[in-house]
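Written out below as structure tokens is the structure these notes cover.
Shown here: the complex without one of its protein chains, the others still in place.
After this line comes chain A, so read on.
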Amino acid sequence: MAATKVAAAKVVPLNCVAPEQVLALKEPTKGFLCPLSANIYGIDFTEFEVKDCDSGEVVFSIRKDPTGPAMPSAPLDLDPELEAQFRTIQYTFPASFLRFKTVRTALTFRVGPEPLSNFRMIERHYFKNKLTRSYDFNFGFVIPNSTNSWESIYDMPKLTEAQVREMVDCPYESRSDSFYFVNDELVMHNKAEYAFEL
């Protein structure tokens, strides 16, 4: 009987973070669940834009030089504090963002010479360490050496004026963890912190 049990157990490598684990997270992680070096596919985000779906108002837009180096040259022996800074993006959005009904995000990324199967993004959003929203999107297959774009629309939670004020008054208490998986293996983990300005 015991032998059958062992045989039935799924063999998972040590320190392996599964999508189900991050989907169960209830607060921001303390550190990063994978090292920078886990990104063996050279996944590189080159453009990101956030706008209001109804008015078209752009609240955030960044574009990297597409002819620049594929990966930002972060040394592998980065000081942990510096690494945390490097992997955490701080955004400042206008407070009007909190009143948008529907938000459109556009992301462009490229990958290296290896194909990616089952590429999936899970994003957990928190305010004051409480889970507010969670997104899960499966890109599926990614073609080697390709540049791809992903535009999505999200319905935003309806906030009361008191909630909007609280979020404005507490800059960077709005946080998110973005996890990227290839074949259920965590290859990237980034953090973001948000401030809202009146």
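The rule we apply is simple: a contact is a pair of C-beta atoms (placed from the backbone, for glycine too) under 8 Å apart; a residue touches a chain by one contact, two chains touch by 3 or more; residues count from 1.
Please note the rule applied: contacts and distances are computed from a predicted model.
> What name does the UniProt record list for the absent chain among "T-cell differentiation antigen CD6 isoform X1", "ADP-ribosylation factor-like protein 2", "Exoribonuclease phosphorolytic domain-containing protein" or "Alpha-1,3-glucosyltransferase"?
Not shown, but named in UniProt as "ADP-ribosylation factor-like protein 2".
> Where the complex has a chain not shown, which of A:N129, A:S149, A:Q163 or A:N183 is the residue touching it?
Checking each option in A:N129, A:S149, A:Q163 or A:N183, the one touching the absent chain turns out to be A:S149.
> Against the chain that's been left off, what residues of chain A make contact? List them.
The missing chain touches chain A at positions 110, 139-143, 145-153.
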